[in-house]
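With one protein chain withheld, the remaining protein chains of the complex are depicted in position.
All chains are identified by letter, namely A and B, in their written order; residue positions are counted from 1 within each chain.
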Amino acid sequence: MKTFLTTTALVALAFPAMAEIKIGASLSSTGPAAFLGDPELKTLEMLVEDLNAKGGINGEEIVLVAYDDNGDPNKARTFATRLVEDDEVVAIIGGTTTGTTMSILAVAEDAEIPFISLAGAIDIIQPVKPFTFKTPHTDRMACQKIFEDMQKAGITKIGMISGTDGFGASMQAQCKEVAPDYAIEILADETYDPKDADMTAQLTKIKGTEGVQAILNPGFGQGPSIVTRNYKQLAIDLPFYQSHGVASDGFIELAGADAAEGVRLPGTALLVADLLAADDPQKPVVDAYKAMFEEKTGTPVGTFGGYAHDAFLIMTDAITRAGSAEPAAIRDAIEATSGLAGTTGIYTFTPEDHLGLDLSAFRMLEIKGGKWTLVQ
Amino acid sequence: MSELLQFLLSGVTVGAVYALVALGFTIIYNASDVVNFAQGEFVMLGGMITVMAYTAGAPLPLAALVAILVTAALGVAMNKLAIEPARGAPVVSLVIITIGASIFIRGAAQLIFGKQIHSFPAFSGDDPFRILEATILPQSLWVIGGAVAVFIGLWLFFTRTLLGRAVLATSNNRLAAQLVGINTPFVMTLSFALSAGIGALAGVLVTPITMTSYDVGLAFALKGFAAAMLGGMGNPKGALVGGFVLGVLEGLTAGYISSQYKDAAAFIVILGVLFFLPQGLFGRKSTDRV
Partner (left out) sequence: MRLTAKSATLLGLVVLIALAPLFFPSGFYYRVGALIFVNALAVTGIVILTGWAGQISLGHAGFAGIGAYACALAPVHWGIHPALAVLLGAAVSAILAWLVGRPILRLKGYYLAVASLGMGILISMVLNNERELTRGPDGIDVPDLGMRALLKAAGLDLSNGEFWYFFCGIALVIGAWLALNLHDSPTGRALRALHGSEIAARTVGIDVAKLKLQAFVISAIYASVSGSLLALQNKFITPDVAGFMHSVEMVTMAVLGGVGSVAGAIFGAAVLTLLPQVLTVFAEYEQLVLGLVMVLVMIFLREGVVPSILRKIRGRGE
């Protein structure tokens, strides 16, 4: 208990009251979702530094108070409480996973602090909660985009192989829900553990299922790369769809350009920056972020860092327009965001829509010769 | 029929990975009765150090050798710095120390290597071998060969060499071993070097299949531990068979029952073995029933 009191004193000393604009973040930069959370944290830190170097917002400096919740929803709730009660931030960005987002959401809504989540599940913004927004597409939209593409190709019967982590399981459930809308039947439904070494058993089962015309693999991390290699090993010649969870150059590298050839997935403009038309409204923001991130970190940009970029963009845009750093004013300004081009899409929020993206923001990509290409 | 064969081949691939990790557990356990939960981290280090050396420009065999030697040295360091100073502590404390060491190694790896997922090319290409209608990757054969080679090596070591017998004697009765002139601290150092080296070898062999990142160790440790328990802790034959049985069981469960619960199969079998065959399939025969 003595330690406890000492800590109290330390924390109080470490964060004296300042006149700057304080934005909080709770991200999973370590733990099982570090693959997503790490680039998100790096993106936020980089953007804050850059903005402050340019003079901040309305002359005020931005202070980022970022915590690492380790992917643990319980810790995320504690850090959210700390951000609200102790650090007294005016807004929160974060929640790398749906689980951590749900924990932060409850605290933010209670305290009436605007909160922009970086996680996928539709439950975050449906039903609409007054202070909660999110930047990524929902996993339901990813399913819809993929099914749309399948429909065009005349595919009606598919097999699915999903990761059992939150990302894979949630998308698996959403896909099963919307499949009937596209007259698609899921004949085989297999899963794998994200740390599994070999998925040929599951793929063989799907391959052996009568009538399967295409295979879809929702997941992130190394799992989808192994699935992709096993796909080639088994010489399955059906069209192969991945999710936005692997939308980065790292995926092609890990799976091997050879095995990844022909893989399709719904991605964002970020991956095909070079292919965007010169007048594409997303082009300037995508180019700027890509250049800055790759120069700063030496690693290729991915969709997830892009989500953090967009959240910060929406937040700072709202604070600038509101001309005030009062949480309620920021919230109102976020909700009034209209036609704001981010890396993920062009955001337009309304009181009924706290996601602000539609299917058009997703672009169907195909890997050809080890490069991302746009499917026309 | 071809499906069954593919399920089996998938199981054998995975099983060889488990067997290699399980073999690493047996030596330290034999020398000290300690289940070394940091064994998975040795596997991670083997993979990650190879990746680093390889991307720095070293040829793959050299990179692998460096990784195995460095990891073996780290194993010795762990023994000297964490296990030896705690000599005489109850087994519970030693187990906690190995868990602490594994968390420490993971934390250090995260700082040094970053959080990206890495891989390096398979040793003999990616073109699968066909057996009837089923396929297996050349790298899987490397892993299987590695597991069998390590097993034979260990078996010869424990039964044919004086040093190996010294390890077993130390495990049975440390005091008696000291009395007959066995240098028990040296036996412990050797055990950690060997275990860590075998773990690293496992990491080198499996990384082209499973890929690697700073946090893969725990999953390897749990499955390898399960395999070792299934076969009977401390017995190289048990570790080898336990690993393959576990892998094949998972492959068949994924194929015929449910891929969601394939990992459950392993643990259900382990609970069953504990309930009915507490010494494992190949454990020592002494009955320890109360």
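Quick note on the criterion: a residue touches a chain if its C-beta (ideal position, glycine included) is under 8 Å from a C-beta of that chain, and two chains touch if they have at least 3 such contacts.
Only a predicted model underlies this, so the values are computations on that prediction, with no experimental measurement involved.
A.B. asks: In the complete assembly, which of B:M52, B:I99 or B:L168 touches the absent chain?
C.D. replies: Answering carefully, the residue with contact to the hidden chain is B:I99.
A.B. asks: Which one, A:D86, A:E148, A:D249 or A:D332, makes contact with the chain that was left out?
C.D. replies: Spelled out, the listed residue whose C-beta touches the missing chain is A:D86.
A.B. asks: Among the options A:A173, A:L275, A:A336 or A:L374, which residue touches the chain absent from this view?
C.D. replies: The single option touching the absent chain is A:A173.
A.B. asks: Provide the residue numbers of chain B that touch the chain removed from this figure.
C.D. replies: Within chain B, the residues that touch the unshown chain are 35, 82, 85-86, 89, 91-97, 99-108, 110-111, 218, 222, 225-226, 229, 260-261, 263-264, 267-268, 270-271, 274-275, 278, 288-290.
A.B. asks: Over the whole complex, note the residues of chain A touching the chain we left out.
C.D. replies: Residues touching the hidden chain, for chain A, are 1, 3-5, 7-8, 10-12, 14, 29-30, 67-68, 70-75, 77-79, 81-82, 84-86, 97-99, 102-103, 106, 110, 121, 123, 164-166, 169-170, 173, 191.
By our rule, only the chains that are shown with their structure count from here on.
A.B. asks: So, what's the distance in Å between the C-alpha centres of chain B and chain A?
C.D. replies: One centre to the other, that is 35 Å.
A.B. asks: Where on chain A does chain B make contact in their complex?
C.D. replies: By the definition above, chain A touches chain B via 29-30, 32, 34-35, 38, 164, 190-193, 195-202, 204-205, 208, 221-222, 225-226, 229, 232-235, 250, 254, 256, 258-259, 299.
A.B. asks: Please output the residues of chain B touching chain A within their complex, sorted ascending.
C.D. replies: Result: residues 3, 6-7, 9-11, 13-14, 17, 110, 115-117, 119, 126, 128, 134-135, 137, 140, 206, 209-211, 213, 215-216, 219, 250-252, 254-255, 259-260, 262-263 of chain B touch chain A.
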